[in-house]
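The other protein chains are all here in position, but one chain of the complex has been omitted.
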Amino acid sequence: MNTLSRTAILVLLSCPLAAQNSVSGEWMLTLHEPFGPPGISRLSLLASEGKITGSLWDERVQGTVRDDRITFKAEDVAFALTLQGETLEGEATSSGETVRVSAVRIPQRPAAPHTHDFEPTAFHEYFSSQIKPALHIQVGDTVRTWAVDAGGRDHEGSRRSAGGNPQTGPFFVDGAVPGDTLVVRLNKVAINRDWARSGSGIMRRALEPETLGAMTWAKDFPNRWQLDPVKGLASLEKPTEALKRLVIPLRPMLGCIAVAPPESWSIRTRDSGSYGGNMDYNEMREGTTLYLPVFHPGALLFLGDGHAAQGDGELTGDALETSMDFEFTVDVIPGRSFGHPLAENADFLISIGIGGSLDRALQQATSGMVRWLERDYGLNANESAMLLGFAAQYDVVDLVGSQVSMAMRLPKTTLGPLTKK
Amino acid sequence: MNTLSRTAILVLLSCPLAAQNSVSGEWMLTLHEPFGPPGISRLSLLASEGKITGSLWDERVQGTVRDDRITFKAEDVAFALTLQGETLEGEATSSGETVRVSAVRIPQRPAAPHTHDFEPTAFHEYFSSQIKPALHIQVGDTVRTWAVDAGGRDHEGSRRSAGGNPQTGPFFVDGAVPGDTLVVRLNKVAINRDWARSGSGIMRRALEPETLGAMTWAKDFPNRWQLDPVKGLASLEKPTEALKRLVIPLRPMLGCIAVAPPESWSIRTRDSGSYGGNMDYNEMREGTTLYLPVFHPGALLFLGDGHAAQGDGELTGDALETSMDFEFTVDVIPGRSFGHPLAENADFLISIGIGGSLDRALQQATSGMVRWLERDYGLNANESAMLLGFAAQYDVVDLVGSQVSMAMRLPKTTLGPLTKK
Amino acid sequence: MNTLSRTAILVLLSCPLAAQNSVSGEWMLTLHEPFGPPGISRLSLLASEGKITGSLWDERVQGTVRDDRITFKAEDVAFALTLQGETLEGEATSSGETVRVSAVRIPQRPAAPHTHDFEPTAFHEYFSSQIKPALHIQVGDTVRTWAVDAGGRDHEGSRRSAGGNPQTGPFFVDGAVPGDTLVVRLNKVAINRDWARSGSGIMRRALEPETLGAMTWAKDFPNRWQLDPVKGLASLEKPTEALKRLVIPLRPMLGCIAVAPPESWSIRTRDSGSYGGNMDYNEMREGTTLYLPVFHPGALLFLGDGHAAQGDGELTGDALETSMDFEFTVDVIPGRSFGHPLAENADFLISIGIGGSLDRALQQATSGMVRWLERDYGLNANESAMLLGFAAQYDVVDLVGSQVSMAMRLPKTTLGPLTKK
Partner (left out) sequence: MNTLSRTAILVLLSCPLAAQNSVSGEWMLTLHEPFGPPGISRLSLLASEGKITGSLWDERVQGTVRDDRITFKAEDVAFALTLQGETLEGEATSSGETVRVSAVRIPQRPAAPHTHDFEPTAFHEYFSSQIKPALHIQVGDTVRTWAVDAGGRDHEGSRRSAGGNPQTGPFFVDGAVPGDTLVVRLNKVAINRDWARSGSGIMRRALEPETLGAMTWAKDFPNRWQLDPVKGLASLEKPTEALKRLVIPLRPMLGCIAVAPPESWSIRTRDSGSYGGNMDYNEMREGTTLYLPVFHPGALLFLGDGHAAQGDGELTGDALETSMDFEFTVDVIPGRSFGHPLAENADFLISIGIGGSLDRALQQATSGMVRWLERDYGLNANESAMLLGFAAQYDVVDLVGSQVSMAMRLPKTTLGPLTKK
């Protein structure tokens, strides 16, 4: 069981079993702002002896309950709500302004998770909350499915969509609420055909401008590869003399994993950000768990852009692009969000930073790890320094797109002796 | 035997045994510029049947020899020199301007290399050609010596110099000529005392400016460590409660390895550049070979700044700073220079890029690897892309100082099937 | 008359007057791709004596015409189209693949332009081609309208929309076709109320991380300003003692001017890119002409985010935010696009670069100017260097958002003696 989901379950277990006609339990609360998009967050309530305690996202909640009416404060906002069947209705007041409020129950974690075999038919070139879910799944569920390659071709080489990283999904995760963290564990990421296509140059931004002029690039360099799943190797179909015996070890990964980005953003599946996206991180492979901030009810999970192998940064612009079979399991950490992607695998905690330059991306990666160590291990900034300064490693994740990304990896062996909060 | 030194020896073997009274052989040629520093480079000559062939650094040389007089052209410069005992004297003419020229023989590679036990007495805080050599050694020689820690204390904790990365050396390598590459193989890098001192914060430039304000830093965080050479672990002497059981695996390395920088630069041993310097690269450890461009006769090799362990980038500003025993063997690759540091170990070719930002440093690291693959494996830019795009990794080397550095690492397994030039 | 629009008119004049029932003239051609969005570009045809010449975006077109049928090639694509009333229908074939094609006439430049008084009722927080046009206008038309402030309040202080740079528009410009350049001349940009609100801190990313810790920031620093349109000055309503006599000269500008970004991107009006957007450039004021690449039929022009004054980079995150009256005139340069925003005013040609770091943004700004000088003045790269190296200036445009921007300004006096192409 992974690091964060253990916490998730503890949190869930510590919540009382909500009686059908009680206000206790987990709610998805909506502030109906007069202008602009509604504000949605998780409300956790425990009613006991006329008192209400709990949390609204990461704010403490305290108040009173009488019959079907509850009143409470969260920071400086006063709520007055009434239980009406399965919903709460009422209003919130802050600094003299009053806003209509409603809340619906968040479905409980199912006793037994399901495994879905999902056959995609539509592929999406945008990360967006405006796209209709392809499948509803529940916390703990597993999905077995596949993705076309970055050019829109499936395992048989048939064109299924336009090119540009078409995505499988989105998957609506029942019970994921804005402010939560979505947990996506990659159980399997495997090639499902015997060829790939790649870029054949090096991205110019990864080369010295001063010496670029001295480099010449072929127009039609052979870039189709044979994939041998048994030997786990890729080789050029028509190699040049010098590369005749070149073999690249396969290390299948997904270039894109994303939740729907905030509000109504509609982002081309070439970009990345707080929502994940086209991170092109070669650690997004079998056995890795990704943590993404949830911005919309259901999170809306997209996956795609399989690479049979990729060096750091996806230097060739297109890696060994191929279609992919994959399986993942979802979970939710309620009421906790880091605001950018985190991950872990058997060996490392991983914090992914995304920014306009490598320097900015590294800053986010480092700061994210410091926040993680504070939240999960109770370390202060100096104590974090003692781990990061002597044991942490950085990865160049991605150099493609308007944002680049870096990751900080901290070996779990370093964490071993520490007491988890 | 490592990749480049094999080349070196092939080149040396292909040179004729120079008769004492012949012009054939290896010379160090000096152009006595009327203003500014002299121009010094390697001149390789082969006299045969009245003809002269060879090279002046990386230019072809062709001319004639009659008795003790030789005349030849290298690019558009005409040389006329006379053998006078063990030196050549004469002049060079280009675009109507004439400059005095002299040349001395470069000592031949000794038949049997020596091992020197060197006891340093002075420690240097500058990388500079103005510093007198501490020891003359020959190509192929091995040196066993030690370095004080970054604060100037030795294995007994005695203060031996001021702080700020004091260096052992410089070592003058007979036969190293400007334009060559100096090869430094680290045979041993080992701690020689049982304690270290570290920084206790994270360098601010590695953290998001946006969230720095929310971080608080202790003034006197405990930063003295116990080093256990048997278990290979470091632990804080007076840990906080949370870090009571923290152990960091030892991985001894040298933060500084440098040749004297170009011309009369005098660079504080906190900086890095084309000459190497305070790269703070955690791969500079036992078993690694470093390649540095030679800017001065004898190269002038400096080493120091031992770290018992260091994460990527030396995030704490000071790593586990300690004194160090080390042993290295030197070699020279004549007439070949990459202009910035390269390295290799058992598993990887490594190109180190140094620049004002991570983005610039990455550009130099990548371009350096492309040039290396071209020069040693005859790969063109597209062919390089096929290796780098699917198998190369980046390291964040160093975030300290006015220049930062990154490295690109290419697994030797990828190179295995390729034919070396 | 500005630099580029002069060219536009010359181009338009050189086109033949299209007879109603002839294929000659300007068409908007659509390639109906089987997957993905349609490809739309400008087709200019001149039929004469059975021959067809012209251009498809920036490709030469050559072919034949017989009755209502035309066939031509553009690069390696073969077109076969039939005139059916006011449309062309047919197909295009390339590398054995055939795609359906249709084309409609582009409306001609009207003889007399109109001036529209436009009263906005909806305000948009996204730059997107998915938003329905608020008004259709024609090439040469002028629009007089206004914008709410960044927080959604109008000239009376009434809340009209949610905050976050709500936009007026979008305006659909008849005759603007993907691949064209949209010309927007700002005839007037003027405040329309007597107060503004600003940020009160400095963006952390504009300050040294190393010294940020020593800075303290007030939570509730007074940030409401009085605007005096007569004196042209802003002053704090409740200044601190030290700022009691502080006055800031007014220099009204629009923080946002954009066309709909490519494809179906939906971009929050806080970001900027090739489409313009929230550039926050203090030169976007009365008298400035902006050139934007057209990505969609009609271009879809958005404007908003008035600033009464703003220093370089919008250091305070929010400048002197206020509602604004403005007037602009649109034009189109057919079949020419620079791919990113250009501008000019009475004194300068301006090339705006947008990127993840200032270094990247500067590169685009410089390269854009070199391309402009090549296209409009026929200068080669060296000739451009002779102007830029000794007369050009840079502006820091914007430090807000995931992308930052810089501009290069070249004094028109330097261009004066040069012959325009």
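Letters A, B and C mark the chains as written, and numbering starts fresh at 1 in each.
Everything that follows uses one rule, which is that contacts are C-beta pairs under 8 Å (C-beta built on N, C-alpha and C of every residue); 3 or more make two chains touch, one makes a residue touch a chain.
Keep in mind it's a predicted model, so treat the numbers as computed, not measured.
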> Which listed residue, B:S44, B:S128, B:S200 or B:Q393, touches the chain dropped from view?
Replying inline: B:S128
> Which residue among B:G152, B:G179 or B:G353 touches the omitted chain?
Replying inline: B:G152
> Which of A:D359, A:E383 or A:D398 sits in contact with the chain that's absent?
Replying inline: A:D359
> Which chain B residues touch the hidden chain?
Replying inline: 33-37, 125-126, 128, 130, 152, 159-164, 263-268, 273, 355-357, 359-360, 402-404
>> Please output the residues of chain C touching the missing chain, sorted low to high.
In response: 198-202, 205-209, 211, 215-218, 221, 234, 236, 240, 242-249, 309-316, 319-320, 357-359, 362-364, 366-367, 370-371, 377-396, 399, 406, 413-414, 417-419
> Taking the full complex into account, what residues of chain A touch the chain not shown?
Replying inline: 204-205, 207-210, 212-213, 217, 357, 359
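Throughout what follows, only the chains that are shown with their structure count from here on.
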> Chain with the smallest distance from its CA centroid to the overall CA centroid?
Replying inline: A
> To bring chain A onto chain B by a C-alpha fit, how many degrees must it turn, rounded to the nearest 5?
Replying inline: 180
> Distance-wise, how many Å sit between the C-alpha centres of chain A and chain C, to the nearest whole number?
Replying inline: 34
> Cα centroid separation between chain A and chain B, in whole Å?
Replying inline: 43
>> How many angstrom lie between the centres of chain B and chain C, each centre taken as the mean Cα position?
In response: 51
> What are the residues of chain C that contact at least two other chains?
Replying inline: 357, 359
